[in-house]
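This part shows subunit A:
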Amino acid sequence: MKNGYLFAAYAATWIIHIAYLSTIITRYSRLKREIEELKKR
Partner candidate 1 sequence: MKRAFPIFGILTAVLLAYALYQALVVAPTEQTMGDVQRIFYYHVPSAWTAFIFFFINFGASVVYLVKRRPAADIIALVCAEVGVVFCTVVLITGPIWARPVWGIWWTWDMRLTSTLVLWLIYVSYLLLRRFSSGGETPVLAAALAVLGALCVPFVYFSIWFFRTQHPQPVMGGGGSIDPRMLHALLINWLAFSCFAFMVCWSRYRLETLQRDVDQAHALKSLRDPRGSR
Partner candidate 2 sequence: MSAPTGITRATLLKDLRLEWRSKDAINSMLFFSLLVVVVFSFSFDPSAEESRAIAGGLVWVAFLFAAVVALNQTWAREIRNQVLDAYRVSPAPANALCVAKTLGNFILVSILETLMTPLFIVFYRLRSIGPAWQLLVVVALGTWALVVNGTFFAAMSLRTRSREIMLPLLLFPISIPAILAMVQATTAILGGEGARFWIVLLGTYDLVFTTVCLLLFETVLNAE
């Protein structure tokens, strides 16, 4: 019963962390592509 809250709290924690990490990763790969293009030209 109450353990639903426990699961929700732990899940929320990891959702927040993973969301932040994925913004870092997507920005990083996009920038890497951009710098490749810039170096080519």
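The candidate set was assembled so that all candidates are chains of the complex that A comes from, given by their letters.
Note that a residue touches a chain if its C-beta (ideal position, glycine included) is under 8 Å from a C-beta of that chain, and two chains touch if they have at least 3 such contacts; residues count from 1.
Keep in mind that this is a model prediction, so the values were computed, not measured.
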item	value
Candidate touching subunit A in this complex, from 1 or 2	1
Touching residues on subunit A, where the partner in the complex is candidate 1	2-3, 5-6, 8-10, 12-13, 16-17, 20-21, 24-25, 27-28, 31-32, 34-35, 38-39, 41
